[in-house]
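Removed: one protein chain of the complex. Kept in place: all other protein chains.
The first chain written gets the first letter, and so on, giving A, B, C, D and E; residue counts start at 1 in each chain.
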Amino acid sequence: MGTRTATASMVRLCDMMDGDEGDAFVLMTLKEELSTRDGKPYFKVGFRDSQREVTFPVWQDSPHSEACRRDWSPGQFYKIRALYRETNYGPQLELRRIREVVELDAGDGFDPLMCLPQSRFSAEKMFAELMAIVEAEIADPAIRSLARDMLLANREAFCRFPAARRNHHAFAAGLLEHTLSVTRSTVYLADKYLEYYPDMQPPLNKSIAVAGAVLHDIGKLREYDLSPQGADYSAAGHLIGHILQGRDMLREAAAGKEMAPETLLRLEHVIVSHQRLPEWGSPKPPMTPEALIVHHADDLDAKLNMFATALATDANTGPVTSSKNPLRQHVFRGGNC
Amino acid sequence: MGTRTATASMVRLCDMMDGDEGDAFVLMTLKEELSTRDGKPYFKVGFRDSQREVTFPVWQDSPHSEACRRDWSPGQFYKIRALYRETNYGPQLELRRIREVVELDAGDGFDPLMCLPQSRFSAEKMFAELMAIVEAEIADPAIRSLARDMLLANREAFCRFPAARRNHHAFAAGLLEHTLSVTRSTVYLADKYLEYYPDMQPPLNKSIAVAGAVLHDIGKLREYDLSPQGADYSAAGHLIGHILQGRDMLREAAAGKEMAPETLLRLEHVIVSHQRLPEWGSPKPPMTPEALIVHHADDLDAKLNMFATALATDANTGPVTSSKNPLRQHVFRGGNC
Amino acid sequence: MGTRTATASMVRLCDMMDGDEGDAFVLMTLKEELSTRDGKPYFKVGFRDSQREVTFPVWQDSPHSEACRRDWSPGQFYKIRALYRETNYGPQLELRRIREVVELDAGDGFDPLMCLPQSRFSAEKMFAELMAIVEAEIADPAIRSLARDMLLANREAFCRFPAARRNHHAFAAGLLEHTLSVTRSTVYLADKYLEYYPDMQPPLNKSIAVAGAVLHDIGKLREYDLSPQGADYSAAGHLIGHILQGRDMLREAAAGKEMAPETLLRLEHVIVSHQRLPEWGSPKPPMTPEALIVHHADDLDAKLNMFATALATDANTGPVTSSKNPLRQHVFRGGNC
Amino acid sequence: MGTRTATASMVRLCDMMDGDEGDAFVLMTLKEELSTRDGKPYFKVGFRDSQREVTFPVWQDSPHSEACRRDWSPGQFYKIRALYRETNYGPQLELRRIREVVELDAGDGFDPLMCLPQSRFSAEKMFAELMAIVEAEIADPAIRSLARDMLLANREAFCRFPAARRNHHAFAAGLLEHTLSVTRSTVYLADKYLEYYPDMQPPLNKSIAVAGAVLHDIGKLREYDLSPQGADYSAAGHLIGHILQGRDMLREAAAGKEMAPETLLRLEHVIVSHQRLPEWGSPKPPMTPEALIVHHADDLDAKLNMFATALATDANTGPVTSSKNPLRQHVFRGGNC
Amino acid sequence: MGTRTATASMVRLCDMMDGDEGDAFVLMTLKEELSTRDGKPYFKVGFRDSQREVTFPVWQDSPHSEACRRDWSPGQFYKIRALYRETNYGPQLELRRIREVVELDAGDGFDPLMCLPQSRFSAEKMFAELMAIVEAEIADPAIRSLARDMLLANREAFCRFPAARRNHHAFAAGLLEHTLSVTRSTVYLADKYLEYYPDMQPPLNKSIAVAGAVLHDIGKLREYDLSPQGADYSAAGHLIGHILQGRDMLREAAAGKEMAPETLLRLEHVIVSHQRLPEWGSPKPPMTPEALIVHHADDLDAKLNMFATALATDANTGPVTSSKNPLRQHVFRGGNC
Partner (left out) sequence: MGTRTATASMVRLCDMMDGDEGDAFVLMTLKEELSTRDGKPYFKVGFRDSQREVTFPVWQDSPHSEACRRDWSPGQFYKIRALYRETNYGPQLELRRIREVVELDAGDGFDPLMCLPQSRFSAEKMFAELMAIVEAEIADPAIRSLARDMLLANREAFCRFPAARRNHHAFAAGLLEHTLSVTRSTVYLADKYLEYYPDMQPPLNKSIAVAGAVLHDIGKLREYDLSPQGADYSAAGHLIGHILQGRDMLREAAAGKEMAPETLLRLEHVIVSHQRLPEWGSPKPPMTPEALIVHHADDLDAKLNMFATALATDANTGPVTSSKNPLRQHVFRGGNC
């Protein structure tokens, strides 16, 4: 019952307005021991939910000072009661109470994902749509079965992984959002160019293109280690990289299947070449039409996400954003022409 | 009547089989005065229709030798009667009769376009489809009117120009085929990303994207001088280039129109940036989502045409084509995996 | 009368010595709300005249604190009475009085230009010299008339614009100083190489070279928006760039003139190619001797200005300057060999 | 007995002097149907043994003309009796007799390898030395067992494959010669730097370095298809490349073994990074000391072979070779300083 | 006597533990006049010995404040008595006494070198080993004599100079350590490849290779000016660079010797080309086998030192070091695979 009551007062950190006080589930993202220039020691701590992160000092004379030093730990989830204030130093929290999240909090709606940035779309629905495309658009039964199995085997991970650590779709289920979008474009483009070049030899193989789109970034699941704080490169991610790792996953899944060697090879090639340039990680450029289509669908989708993110987050004034973004270029914001 | 009879026997050079004799309209493409190592002089001449080009010697003792030296001229159209033979030296023609095409030959179906390689699609239908897209998909009336006017003003040229001299869509109406394809992809991608990023500020402007696709390569009409033999760079094409010339055409057409300065600027930017990299001719990279979409639609369409052409024409054996093509890379042909 | 008196005591900020107090006209360049580590809030403000900029704090307990927060605005001109001090924190001002500049202050000699860095040379004289070169060195009447008209139409802007925002000649009338210098070198080099290559076909056209030098950077007038604080990129400057914009100005000015198409084309080409490399903004490299000469005259003049500026402003000790300058390289300062 | 007699008279093509006649086993390398400028048809044919290749015409009036057209086939081995002549057209053969090699010819010493260029060293001895290094220098039993098994499983291929198609060690057993040399250097360098950096954390792992050297190019066995005429890229060689394929072989061999994941990962990394630069095929640069050592041992060994080959084969006169070699640079030949 | 006593208590700064107090010889490396945000002025000073550097504030109320302002000087050696403390601000010193080092301190073991980072190996022994290699491995008497003389003439400098200011072997005698290691590898590689390519024309010249290794970086002795604080670029180092300067030293030393012009030229070429790429400072790539070997021996030795330094000093957690090191890449540290 108490839980119910508590639930009644649960708020989301990202919904709090200046002066609000309430209970919220948050992830600790930062704890640094610092001191001011004149020697006053303090901890700089950070907490976040899916859409807001707040960083503030815990001074030595704070009632939480001792607990902070001894117990609090970045990567841990907490239930806090706090007053939210917007100040000259940016948003701040005055903590009233704080305790680690416990199992029972799930009853109040706690879910670790609620503390990480995430896709605007339902992971469940995106996954279902991706599966539906696999069933409907991959005519070759061996390829379809392979794509289906690989998706199902990695369902949970797809729903949690970002597409990249920083560059684009850097949020939970970002990999799924990006993969679905690339796959949708690929279906359109494969259909279109099949119609344009009906006599091409060998013919454009739509099953390979679509499965290639579905699987092009699957190696990210090995490139990153996922933790509550987000994704970080694994050792193998550093030394090998997602392009080779994704091809490994494909070959492992295909090992027990009946599949023409050339079909598998062309599918591997889509993964291997999807970044196009050696300096972007692809040892070979697209040498098949399927690989070319997936490369363009992927590149455009990633870049448009970077455009949208730059426009949404850049603090610059004037007709363009700063060039300090993953695109390393200005994005036009408009006005005063 | 004679004409009628003649028509009955007209054949297309590209349809002739080894041993066939017939009348055909052809374009002279080559006349070089050479001699064999042991001093025997001859003319190497070439004739083509839309799909076949034949090169052969006219020896000094040929009955056509004198006319060849004195009168024949590359770039001129001829009606020939000839025997077609396939030999160790490749296809050859034994000329029976030859005369310049005259106005009356139009009655037998002569059209200069029939002697140049051309799009597989009807220029008329492609133009109509492009106009229909302009009407249906460009919501902004000022932009729609501008795109419509520019297409109509350049209708005939669009139906004859290639998209490039050698790289891709290098045939009559190739510019139109390419433009239509890029525009169709742009409609799809603009619709799709409008739905994905409904809150982007400034919003993705579909009218600008679609008009930008329609107009992105229009500067080719000034970059090339068109002649019966095909397209060649004009003086201004060499010194200025189609990207700047296309923007000129847009600005000239917009001069008499009511159009918000920022709208025009964004449209100019689509043209200016559509090749993305400075070394490919774009002084600025895409800085708006519309420009980004048109760049990708254009790049993919050009490259897929290069793939198809390489696969259709490359004489290499083995699993890949030669890398001597506009892509400067191998294209996979398949087999023996 | 009071004005007279005031005038008597007016000083230039850049002339003040440690301990001086006086009245000066200045431009506010900065107002940031900050606080010290221990939470003491203050405003960091900046003021400048043509040769000195001073940045200092206004503390909350200052008599100007309230006015600073409420009224002061960067980009606004002020008349101040202040004590100038050189301290460990660099130069500082202790403000006695401060008010916005009013129209009457012109009587005391106020001119917005006096608060911006500016050319060491008289804009008026430089403009006159440039006009004189146009009259004397451009033999072709159509080109001369075009260059004359474009200069006269942009006289005021030429006398105020910098040649670049930061890289070189980044001060009022910098564009004029740079243009005049490039033009003078071009006259010398065109004369010289006309003499060296009298038989070149087509001949080096000195009129095109000189007019090209005069107009090569005129697009800067559209690339930048000028404000009292200096120049900033306009929207079109970002999306299109001064090379294309300068060519627009040329074509607009030539629209109503009699000029041989090839002459205009060669003149356009000088502007289009003057940066030589695509990655520096030129879609085409110099393909005429005139363009080649202007490129070299321009490049040398810009770089020498960067050398002089690096030598004058770099704070490094040792035999070379730092490499943190627009040249991205060290400049030799000499000593201890 | 006849065989004995025949053996007695067998010669090697490469040993024949101007005017010699004899029986030899050769590989047909070329058959092209050509004709002289004045229409005389002929076949240009080529035959080679391990160290000499001779190309000459078979004219229509030759007694071999019909057989040549109908039966002879490049890639087939022949026993010929011929007169060897050195002429203005280079070395020539006058064929007396020619027949396909048959099984029995093995009795006369025929071996396909005798018709291909091959290593100066005995493949058998090199293989034995490589195995001995594996046993002696790889202290880690799991790595040693893996390297041993992979060598044994590919013994025959190692003894036949070239290290590259053209660039370096382009002859039978070239892969083995190169691998042994790289491995020997790696043993030296690993020992040396272990001594230099005894405290490095993690320590340089000599077992990984040596095994990495042994296996660094093993993917060539999948990248090329071997035929009697030599090696050519396989389909997978084109689309995937030997670096990824070599790592596949390693992972397949390691699948059934006990090996610490990090050990396997570091070993994979040696293969993945051994070309160092993305544009040379390595998606990751060397990030471990073992990988760095193998890269340098490999690069030096390949380049020195190119130097030696350029010096041995270049026909240029003067102090340097031509730059038309895989190094794309001149090699110093000395003289006239 | 006091000195004796003092000696008894002399400690090395790098050996002090938290709470230790003792006398030490140190080099002052830093003195900056700063103030806290709230205006409290202080000096930030730094002192170092061969393996530790400590930076701390001297406040205005410190008993050393006046001496610090007036007398202390970076680059000067001091004898200090101090308490060593490890705090939240990193290691700190509380100074009890401080005075400049005087001549007599040599009696207590003072040597300027003891205050700079230095090679782990004895410079004397390394120099002796390098001389021994020269005597044993350079068969050509003229080359041997040249190498011997140049080493002897620069003995002291070799024992003090670093190999580079920051990139690798950046410590006293680093140049010697690096040179010896490169020379040792060169001896191995020259012997090895002499055996592999006994017929190469011109033959690999081991004397040139070994002398080239010994002398490849000797120009560093002119590129840097050595001071107690370490090495800094000289004026000529900036304007000319060590590759050209090293060749100067060689030519000067060879001026009075009998040496075949081609031998000298090949030796010069080893120095000139040892960095291989123009952008790394070599105007010519290695064009002789000797130059190629020295390049690889040098490059590997420098990079391995960078690996070892990155692994020893990088503060990053996770499976790799930061990429902020002279290699500009991550180095694998291992763990969690």
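Just so we're on the same page, contacts are C-beta pairs under 8 Å (C-beta built on N, C-alpha and C of every residue); 3 or more make two chains touch, one makes a residue touch a chain.
Here the structure is a predicted model, which is why all the values come from computation and not from measurement.
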> Among the chains included here, which ones are touched by the excluded chain in the whole complex?
Replying inline: B, C, D, E
> Which one, C:206, C:220, C:238 or C:266, makes contact with the chain that was left out?
Replying inline: C:266
> Of the listed residues B:236, B:254, B:267 or B:291, which contacts the missing chain in the full complex?
Replying inline: B:236
> Tell me, which residues in chain C touch the chain that this view leaves out?
Replying inline: 181, 184-185, 188-189, 192-193, 196-197, 199-202, 260-262, 265-266, 269, 285, 287-289, 292-293, 296, 299-300, 303-304, 307-308, 311-312, 320, 329-335, 337
>> In the complete complex, the non-displayed chain touches which residues of chain D?
In response: 36-38, 40, 88-89, 318-320, 330, 332, 334-337
>> Give me the chain B residues in contact with the hidden chain, please.
In response: 33, 35-38, 41, 225, 232-236, 238-239
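Going forward, only the chains that are shown with their structure count from here on.
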> Starting at chain A, how many touch steps does it take at minimum to reach chain C?
Replying inline: 1
>> Half is the threshold here, strictly exceeded: which of A-D, C-E or B-C has more than half of its contact pairs identical to A-C by residue number?
In response: C-E
>> With touch defined as above, tell me whether chain A and chain D contact each other through largely the same residue numbers, more than half shared, or through different ones.
In response: same
> Roughly how far apart in rotation are chain C and chain D when fitted on CA atoms, stated in degrees to the nearest 5?
Replying inline: 180
>> On a C-alpha centroid basis, what's the spacing between chain D and chain E, in Å?
In response: 43
>> So the centre of each chain is just the mean of its C-alpha atoms; given that, what is the distance between chain B and chain E in Å?
In response: 64
> Among the residues of chain D, which are close enough to touch at least two other chains?
Replying inline: 235-236, 238-239, 262, 265-266, 269, 287-288
> What topology does the chain touch graph have (line, ring, star, complete, other)?
Replying inline: other
> According to the definition of touch, which chains form touching pairs?
Replying inline: A-B, A-C, A-D, A-E, B-C, B-D, C-E, D-E
